[in-house]
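Left out: one protein chain. Kept in place: all the others.
So, chain A:
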Amino acid sequence: MLNALGQPQSLLLLGGTSDIALAVAERYAATAPLRVVLAARPGPRRDEAVARLSALGHRVEPLDFEATDTAGHPALVERAAAGGDLDVTVVAFGVLGDEEEAWQDHDAAVRLAEVNYVGPVSVGSALAAQVRRQGHGTIVFLSSVAGERVRRSNFAYGASKAGADGFYLGLGEALREHGGHVLIVRPGFVHTKMTEGRGAAPLAVGADDVAAAVVDAVAARRELVWVPSAMRFVMSGLRHVPRPLFRRLPI
């Protein structure tokens, strides 16, 4: 259960080797050790993540997870919940892809849409069933400012995030009466292994900054946060720029 100060007893990380997911688990470790279900592809990266979180005092349970195996997602969520209620789940998987390949290469375009849109919808629906069953539960979806107004420069990625973002916004409304809480997190550029080698955009943040925002927003039962918060105003402005002007902007 989440307690009155918003501290969970269990955490499910979907995409458990993501820098942001791990930073969230590390932040929770600072107040109390939790049961952490780390759902990710098996391999040395997951082993490392398990060791890292165990060393912080968490009881870590690794689970095999593949974002595109949508048929397996309901069973995966049930396995994660076998050891107790899922208090907070972080949906943290996604790919950035190569911006130009992602619309010109058919396979790459489909794969990006599957990982970034179909996958989150699939796990979101499976998680919703679990939240309804247990009468409480917080789902955190890591979205992106890229979904707020889709730009020419990475539209395949932006469109997939926009779609999933909309799904989770609606899921939050739907689960409210069932005791559920959905938090959408829209970070700007985050320095992680996903963005390694790319030039940082203005207002870039680190995984820790996103994790801090997640932990605070879960406790405050907020439904939408921007990281950094100034991004909200930047994107709010950009959203209303007319298209002929928007396409000339160097973004």
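Here is the rule we use: a contact is a pair of C-beta atoms (placed from the backbone, for glycine too) under 8 Å apart; a residue touches a chain by one contact, two chains touch by 3 or more; residues count from 1.
Operating definition for what follows: contacts and distances are computed from a predicted model.
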From "FAD-binding oxidoreductase", "Protein-export membrane protein SecF", "Phosphonate ABC transporter, permease protein PhnE" or "RNA polymerase sigma factor", the hidden chain's UniProt protein name: "FAD-binding oxidoreductase"
Option touching the unshown chain, where A:G6, A:G72 or A:P228 are the choices: A:G6
Selected residue (touches chain absent from view) among A:H136, A:R151, A:H191 or A:R232: A:H136
Residues in chain A touching the chain absent from view: 1-7, 9, 31-32, 85, 132-136, 177-179, 215-216, 219-220
